[in-house]
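Missing here is one protein chain; the remaining ones are kept as they sit in the complex.
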Amino acid sequence: MTKLLSVRDLHVGFGRDPKANEVVKGVSFDLEQGQTLGIVGESGSGKSVTALCINRLVDFGGGRITAGSINLARADGSVLDVAQADEKTLLGVRGRDVAMIFQEPMTSLNPVHTIGAQIAEAYRLSQGLTGAAADRASLDVLERVRIADAKSRLGYYPHQLSGGMRQRVMIAMALAASPRLLIADEPTTALDVTVQAQIMALLAELRAETGMSMIFITHDIGLVAGIADNIMVMQNGLAVEQNTTGAVLDHPQHDYTRHLLRAVPHFTAGAAVRSDGSRANTAEPIVRVDDLAVRFPIGKAWFAPRGAIHAVDGVSFDLMPGETLAIVGESGCGKSTTARALLGLNQRHRGTITAGAGNSSHPVQMVFQDPFASLNPRLTVEALLAEPAIANGRKRDAALRERMIFLLGRVGLPEESLTRYPHQFSGGQRQRLCIARALMLNPDVVVLDEAVSALDVSVQAKVLELLVDLQREFGLAYLFISHDMAVVERIAHRIAVMFAGQIVEMGEARAVLSAPQHSYTKRLIAAVPAIERRRQHFAVDMTQVPSLVRPPGYEPPPARWQQIGGDHLVREETAHEQN
Amino acid sequence: MAKMLAALFRHPSGRIGLVIIGLYLLAAILATLGLTPHDPLKLFAIDRLKPPSATYWFGTDLLGRDAFSRLMLGIRQSMFIAFASVAIATIAGTIIGLLAAWWGGLWDGLFMRIMDVLLAFPAILLALLIIAVVGPGAMTSIAAIAIVYTPIFARVVRGPALSLKQREFVDAARTFGSSQTYVLTHHLLLNLVAPLAVQVTLALAWALLTEAGLSFLGLGTQPPTPSLGLMLAESRNLMQHAPWLMIFPALTIMLGILGFNLTGDALRDILDPRTQGRQP
Partner (left out) sequence: MSYVVQRLLTFPLILLGVSILVFVSIRLVPGDAITAMLGTEAGLLTPAQRASLASYFGIDQPIWSQYLRWLSGLVQGDLGISSIYGKPVLTVILERFPLTLQLSLMAMVIALGIGVPLGVLAASRNERPSDLIVRVLAMLGQSTPSFVVGVLIIYVLSVWFGFVPAMGTFTPLLTDPLASIGQLIFPAITLGFAFAASVTRIARSSMLDVLSDDYVRTARAKGVTPRSVIWRHALPNALIPVVTLSGVEFGYLLGGAVIVEQIFALPGLGRLVLDAITQRDYALVQGTVLFIAFNFLVVNLLVDLAYVALDPRIRIGGR
């Protein structure tokens, strides 16, 4: 095998004094022709900056390579030190030798040019193709990335395509130059898990077809397990461990790698579910939701409504005191809308929500996904925590302060936090503040809407632990909304799977995760990356989510449920749904 | 507030802007207290059209009045009109924009269409229409500039207020039942202070410009009260013989507008998270 890339002692800094503000502090690695390297790390580890140095795009973000070398074997057999190359040479490297795809498919394509024009440009730049030849090549490459009806899609603008489609267009653009190295910077992080599985399968097939090398950057070690030959783990600008994938996963040497593998939630298909709190069927449910429907009319401004988005259509479930019910599903399935309807943030079209007699006037409280958006940046922590109490007629007195300090202590924050502002806390700490605020009114139920999704993986684990502790201490019931099966596995007693506005399967967590019955649940669980399953091969699956826009007066057919075991219900599928 | 001033002072163009505004405010205060080098209205008959000298720093005009003292009074007049009109426009515009965003629906449509009607006139033309109706004068200028800028403030407030209304902390407030007043004042208004501060500073620059423009046309502050625009207009016939009568009012107007523009720009830099260190 020949060496494609050899990076030695790479240092990168930002700002006016790049030596003082180093983000990458001496990283070395090699990449053989045709091999795939996975770079794993959390935000701030320097993994993306390292990758951006290989085609020197880092220069445009204000970064500077302060020391080290990046030797790249080019197509003509010469070796170039990218770290020292001038901009003119680099223009020839970018696209031709090194292609790149990015995290945000929604913003990475130019909104004013058609995708055909953008792909054709890549052909013109790398192979000198113009006119009809470039168009034909663009059509071919779109078909290679499995875009159906490729001919008409060439005339589309990026905003007319879904996230997964756009990422495929990005890949097509990268392939246009037949690069020797493809850098993929968190290419699936912004996508749904089933779409992620499609993109991963596609990348694996393309790599086999073309024999190109890949550098795959991710925060999820489980994701690269299936595709990488070697893994490099980064933390705070340093490569703390690198070895073959098998060695890193099975015999991790560094503490941080072990932490990433053990402390962080990984999906294990039901093996890691909670063992506490079995459901007591005798108790009265604390919340009962019956036949809930939420609809958003469309096109009603000037004319009669053209129909409605049936965001939630006939959802029913019970929540017992002290238990966690997780609602899982992908974006647009209606799980967040259900949560918001529970708190009256969305208008119900139909259905009843009954909250049992609890110990508070506001028995249901909520923690939101984004800890940066759910705390008013202009208020102190004291004002933020006091708000629920003041809203319910309490005075801002010593007793209230006492409770704030108690709850801050319970979520692991010091008393001095009271005088600080939200921006002085990290993401994890802010989410702890949100949890403390939700507990101020002494609720029975806390709705957690993607409450750990915006956090780094190792912070996620700690917040999940905290949530479990608080649940036991205060006897809380959780309605846990999430798209992340690994996280859900750690906290849920029961799981409801939502698809296209309806619950398709519901039951005890272990049963649903280990023996899914509904075709969608099966597909969803198969798509979740897992270290144990890394040697399995997945075919490219192109199933699309159906439209939720319905004509006026449409009512869904009544649900027919099938009972599997003691506490496991599956919705019967109609022939229409199965295709 | 003190923090914002300190940050402004650290910003290179903010510092220049603050110094200029400070000097203008000082001149306005001194003029109000009557502490000008000479009586701005007194005619020194023997000293007509004198060039700048130790006695008359900026020279004298055709009637023998001290140009420097008159400029100080002109600054006072301009600053008074600018601050008064912008204050009215800020309050009225903020209330309209905030309520339009909060109530939404028909109210929003009604309020904003009325604002659109006002915005359909080029600013100076709307001011001229009001002057045509009421007759020229300082109070008319204040009213005219205030009416011209109210819809601009309403728009500036409505946009961010609409997006704040969708923010999760407002949703959170609703889940624990906070009152409308609390949400409007603490969650919306408090977060609008920053964009409003920028807009107010930039509007002051525009108000100075508009006031000077109106008095340049003879439709603002009426003589004998000195005003910057009128002094410049009067200098036109004398520019061959007494260029100082033109240069100093021109510079005074420019510098004042520049001061507010620089400060407003610096404020926007400081408050805009995007410009705080562009990183990948």
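To keep things simple, chains are lettered A and B as they appear, and every chain counts its residues starting from 1.
We take it that a residue touches a chain if its C-beta (ideal position, glycine included) is under 8 Å from a C-beta of that chain, and two chains touch if they have at least 3 such contacts.
Quick caveat: nothing in here was measured; it's all calculated off a predicted structure.
Note that the absent chain touches A, B when the full complex is taken as a whole.
Within the full complex, the residue among B:2, B:46, B:106 or B:133 touching the omitted chain is B:133. Listed residues A:4, A:53, A:73 or A:109: the one in touch with the omitted chain is A:109. Within the full complex, the residue among B:120, B:139 or B:193 touching the omitted chain is B:120.
Taking the complete complex into account, A:95 is the one of A:13, A:95 or A:507 that touches the chain left out. The omitted chain makes contact with subunit A at the following residues, 55, 57, 60, 87, 91-96, 99-100, 102, 104, 107-113, 121-122, 125-126, 157, 159-162, 170, 173, 177, 299, 301-302. In the full complex, subunit B makes contact with the omitted chain through residues 13, 113-114, 116-118, 120-125, 128-133, 135, 205, 209, 212-213, 216-219, 229, 232-233, 235-236, 239-240, 243, 246, 250, 253-255, 257-258, 261-262, 265, 274, 278.
To be clear about the criterion, only the chains that are shown with their structure count from here on.
Subunit A and subunit B have CA centres that are 48 Å apart.
Of all residues in subunit B, only 167-169, 171-179, 182, 186-187, 190-191, 193, 277-280 touch subunit A in the complex they form.
The part of subunit A that touches subunit B in the complex is made up of residues 14-15, 48-49, 52, 58, 61-63, 340, 343-345, 362, 364-366, 368-370, 373-379, 383, 387-388, 390-392, 434, 437, 440-441.
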